[in-house]
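Missing here is one protein chain; the remaining ones are kept as they sit in the complex.
Right after this comes chain A.
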């Protein structure tokens, strides 16, 4: 039957639209809007002495020029610190337009509004900003020394210092456990800066009609942008609506909000009484949005003869960049998710996060986990190497057993709630990945290298999402949820859930996301949470609608609702052919009408007969219409897991690294749509390979980002990405009604660790730093040969 769609590889319903140019992205809207452009700081650190706009005033088409001083008090304030944390003792955020000091190249200084973007950029080019350059702080080590400060009132550049410690079962701390361990190792591991780099940059388009403000933003959270904009512009929430149109990728950078432009563009639209639009260009995206990944980790580990980890002590440095708009989610995730599928005797993790005169750091797909997985998986490989054991064997002795769930890691996770794994089966997963890649046959084969990496990912974080489901008199089902879509396939999976819950063909289901006109309460799309949280909310809303439909149909068919079933959009009495009523008709009956506007509606009008005169047309406690709304608020995160393995070839002459095979075993609980999960994994692996072999943000000593374009920031093409082989394991989550876990970030998390593991295997050289280019592998070979 077509309606049992949960778990089926249904093709993405959004693709025909998106692939044939029918998508409506931010810049497809507002054709007649004025264009905004920004003068951005060319200095990493400088004092603004003067801004002279005289030369720009003659540019044809110029409408307005704004500096910080022009902004009203509520708009002029520093941007909010989105997720305060007690350890972030010195949180600092930027002003929407720089006030006196600029702290990274790309910081917005002046806003120009003009007839079109050409004129706006011409005017930007003619605005003279007089800067007094200050010394820039670049790189973690320099920042830690604190000789030069990014923020005058942040001593030592230290924004955050945080320690979490979990004693062993014997009560011993990690350091003590390591001292007492039979074997110890200590090493440093580096991951360089990278970024989300969605193909569509940020963008905002605003319309003000004198009373209501409508904002379109290429965002991962329209509901929260709405609250932020309403607060900044001092408008009642009911007069602001925010819509995320089709969004060409987010990967984390678009969950940050409100961006300066998200406040300034609507403000300009209100001030000027004109539509205003800003569509970010690629250079702006590189230098003025957000980056991630750059961390330096110092690891000490103590273990026994079997490779069992008795104590693990990790100290790491995290780079805030210039500001902490989003808080410290990334290092918190590194420090907690580092543990992966393992039970570690005793664990201590300490991080210091420092300011530098670079673009701020906020979560990028994986959000601190790739760094954590790199630490843990490199550690496992080093233990294996030290003991002369197979790398998978060492992992296996450290696994949490399948019978040990729920497993409490005794830490506090990124949602402020306990880090308790809900379910999983790690030994089975290891068996599967070894079989998929052919581990035992490949290990030790000369000329190639094989690597492995494991991870656990907390997904589906709260606080909540909601779903609204309405069946109209034409039998169509309209689903809406407040969180947004950036290409994940929500239109497909949410429709699958609704079709399955309601027993209707998927063709009759439509899905709207990220539109505050349709659903106002929402959190956003991040942390692999949409399927878990919105998916569950939509299922619950469907169940409410179903219950009501069966009640009304029961009245109409004179049957007990418990005897009814819905199939193909028709309610019928189970086992009694003939007694049926289509859901569309149920919807008509659910909404008593006075006026007929079509044939269907006629049946609900006052003289259509069959009324019960002892009851009001809408029964007490009931509501007109066949619709339902519900929310799902998870008790805590649900923990997906995965294991990746790769085979690489390294060219003995050119030091090129080629990924020959890449295999993934993935467990995100119950699969709603295996094809879409695979798609998420493929995309994630591609980004992971980017991070492992190609992508880095290169800052020079003056804080200039020297590769701020796709010419020099080497995002891999399809030609650089191998075929990804996948297999699924399903350990349902006991925490939500669907038994699902998130999958959005899975593909990216262990890739750097896996490639490092494989290259190390091929070369016999320890790989402690990613990404790795042929030139760097050549350097490592040269250093080895000189020893």
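To be clear about the criterion, a contact is a pair of C-beta atoms (placed from the backbone, for glycine too) under 8 Å apart; a residue touches a chain by one contact, two chains touch by 3 or more; residues count from 1.
Basically, contacts and distances are computed from a predicted model.
Peer 1: If you look up the hidden chain in UniProt, what protein name do you find among "ABC transporter permease", "Assimilatory nitrite reductase (NAD(P)H) large subunit", "Carbon-monoxide dehydrogenase medium subunit" or "Acetyl-coenzyme A carboxylase carboxyl transferase subunit alpha"?
Peer 2: "Carbon-monoxide dehydrogenase medium subunit"
Peer 1: Write down which of A:281, A:404 or A:441 is the residue touching the left-out chain.
Peer 2: Answering carefully, the residue with contact to the hidden chain is A:281.
Peer 1: Using the document's definition of touch, tell me which of A:100, A:441, A:474 or A:779 contacts the absent chain.
Peer 2: The one listed residue touching the chain not shown is A:779.
Peer 1: Hey, which of A:45, A:117 or A:644 is the one touching the hidden chain?
Peer 2: Looking across A:45, A:117 or A:644, the contact with the absent chain belongs to A:117.
Peer 1: Could you please point out the chain A residues that touch the chain left off the display?
Peer 2: Interface with the chain not displayed, on the chain A side: 117-118, 121-122, 125, 281-283, 653-656, 694, 698, 706-707, 709, 712, 714, 716-717, 719-720, 773-775, 778-779, 782.
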